[in-house]
Every structure is written in structure tokens, then in C-alpha cells.
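Some notes on the structure that comes next.
All protein chains but one are shown at their positions in the complex.
What follows is subunit A.
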Amino acid sequence: MLALPVLMGVLSLSASSKAESYEDARCKCVCTIVNGTEMYYKLYIANVLPSNDCNGVSLPIVGEVNNTKKELCPRCTCTYESRNTTTMKVVVLIVLCVISLLVMYMFFLLCLEPMIRRRKLVGAYVEHTNEEVCSLLEPTMSDSGSFDDLPPAVSLDARSGSDPMVSVAAGSNVLNRFGHQQDKWKKQVKEQRKNIYDRHTILN
């Protein structure tokens, strides 16, 4: 998955010089061509004139009559259409960035973090055998409390984030606070996961 943005980057570099051919406006012309008794329609796309409209666009109308190329007399109606390629570029780049960030974070949470945690725990404690059995995805409550040195959230209102006790304890260190927020968030997600995937109480 990570190869995708890289590929895109390479492509965008190679493309940057030629991208000017993608105009932001065009004239879409529908021409009625009368060829003898036959009448048919043809669609043409033309570049917009410098005056920024489609009045007086010249179209290379060529038809084949009896195997000889010959200019026909068409009736054409042209409509002016516009788009914004810059918006599309920006949006697609944003989407790619968001997706790759999310994927990286997902892999971090899935693979790296349990490893880091385990190493930390190994350094800090000798006995932790039962904690290692815990889910690799989610550090448990006691897990996070033990090395963050935080009191476990006792308040009813722990999820609202406004508990003064907890914020005072964590306020000393920005990193700690971030870690605490992350743990709280993870607990919420774990709860959601339990509701949906295990208990099947909502969103079936």
C-alpha cells in the first residue's frame, strides 16, 4: 500500500511538465451534418478561444463523400464547459495523504506499539507474565496505568475528558497527556468494537 503514494509521486514528477495540456475549459460542439439526403450528428471538442467563449470556434469538419475528402457544411452548436483541475489535484493529493497516514498509524498500532510496550514493561518490571497474554491490539487498563503513572480514571465522567483530577496529573507532561488521550480513545474504540463485533447490540 505504501508503494502507491511513491508511485504517484514519481508519476506526478514526470507528469508535471506535460500537464499543461489539461485545459480547464472546452467547447463541446454538436454538429449536424447534412450529406446529400443523409443527416447525421457528430461531436467535436474544441479549445476555447482567447476571448474565453465559444463564439466563432473553427472546426475541422471533414466528411467523406464518394471516397473523396471534402469539406461539408455543418450546423454546429457549441457549449462552453469548464472544470477545475487544480481542485481535483489538491483533493486527490489530500485523500492520498490521509489514507497513507491512516494506514501507517494502523500499522504502528498493530505492530510497533505492542513491541515498544512490551520492551518498556520488560525494563520496568520483572513480573509481567499475565500482562503479555493481553490483546496485542489494545493495551489493557492496568497496562497503561502502570507505566504512565496515572491514577485510573474513577470518575463516572471519564469519557468527557474534563475530569480535573486526571488532567492535573497528566498536565505535567505533554507527551504523557497525549499518551493518556490516546489510551482513552483506544478504550472507547475497544468498547465500540465490543458493541459491534462481539455483542452485536447495534449496527447489525
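Operating definition for what follows: a contact is a pair of C-beta atoms (placed from the backbone, for glycine too) under 8 Å apart; a residue touches a chain by one contact, two chains touch by 3 or more; residues count from 1.
To be clear about the criterion, contacts and distances are computed from a predicted model.
The complex appears with one chain absent; UniProt names that chain "Chloride channel protein" among the candidates "NEDD8-activating enzyme E1 regulatory subunit", "DNA-directed RNA polymerase II subunit RPB3", "Chloride channel protein" or "TBC1 domain family member 10B". The chain not shown here touches subunit A at positions 1, 8, 11-12, 14-15, 18-19, 21-23, 26, 30, 41-47, 81-85, 87-89, 91-95, 98-99, 102-103, 106, 109-110, 155-157, 159-160, 162-164, 185, 188-189, 192-193, 195-197, 200-204.
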